[in-house]
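A single protein chain has been omitted; all remaining protein chains appear in their positions.
Our next item is chain A:
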Amino acid sequence: MNLVIVNTSCANLASVDFAFKRLGVTPVISADPTVIRSAERVVLPGVGTAGAAMRELNRLQLVGTLQRLSQPLLGICLGMQMLTRQSAELRDGQPVSCLNLIPTEVERMPKALDLPLPHMGWNRTEVSEHPLFKGFGEGEAAPYFYYVHSFAAPLSQQSIARCDYTQPFSAAIAQNNFMGVQFHPERSGEAGARVLQNFLEISC
């Protein structure tokens, strides 16, 4: 399996890299458009802020490359948020335009009494029958995944999994070959490993 992790110069590349290696796949970490285009699978990780991440994708001239991919692509956490139209995480007082691959937007999670932000930790997640969640069958308890974020995409037609913290939000979204998960599968134990394995096996 030729899997490329897009090198956005963000900090969590190593943990994603190690997670796929534990599944027997050795990723290529690259920001080269040619390498990314020829991959069978593409992973868009991301930690930090939407503004910084989009600035980096622009600097690397990867926006067009990513938008034209037809192979399965998985965005993780901020990587998921970058697949949407825009993020309300302000840069210079303006919302940040994102890759516009999944028709939804990212909003700041509402503050609620007694619920600290960021939403940080393991939360129960209701998954759909999307192939990314194959094997999380009926009768089994809803899986727990590890989340760290203060912004989220609301529930929409593009939601393929839902979680609840201060209010329900998209734990995962998808459109065609583009998929994104708000949680960190690389840090979500066996359940997370299963999601990554499903991503490897998906055909779009």
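FYI, a contact is a pair of C-beta atoms (placed from the backbone, for glycine too) under 8 Å apart; a residue touches a chain by one contact, two chains touch by 3 or more; residues count from 1.
As a working rule, contacts and distances are computed from a predicted model.
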> UniProt protein name for the omitted subunit, picking from "Sarcosine oxidase subunit beta", "ABC transporter permease", "Ig-like domain-containing protein" or "Imidazole glycerol phosphate synthase subunit HisF"?
Replying inline: "Imidazole glycerol phosphate synthase subunit HisF"
>> Out of A:67, A:100, A:150 or A:167, which residue would touch the omitted chain in the full complex?
In response: A:150
> Out of A:118, A:135 or A:154, which is the one that touches the chain we can't see?
Replying inline: A:118
>> On chain A, where is the contact patch with the chain that was removed from view?
In response: 11-15, 18-19, 21-22, 47-49, 78, 111, 114, 116-124, 141, 144, 146, 148-150, 164-165, 184, 186-190, 192-193
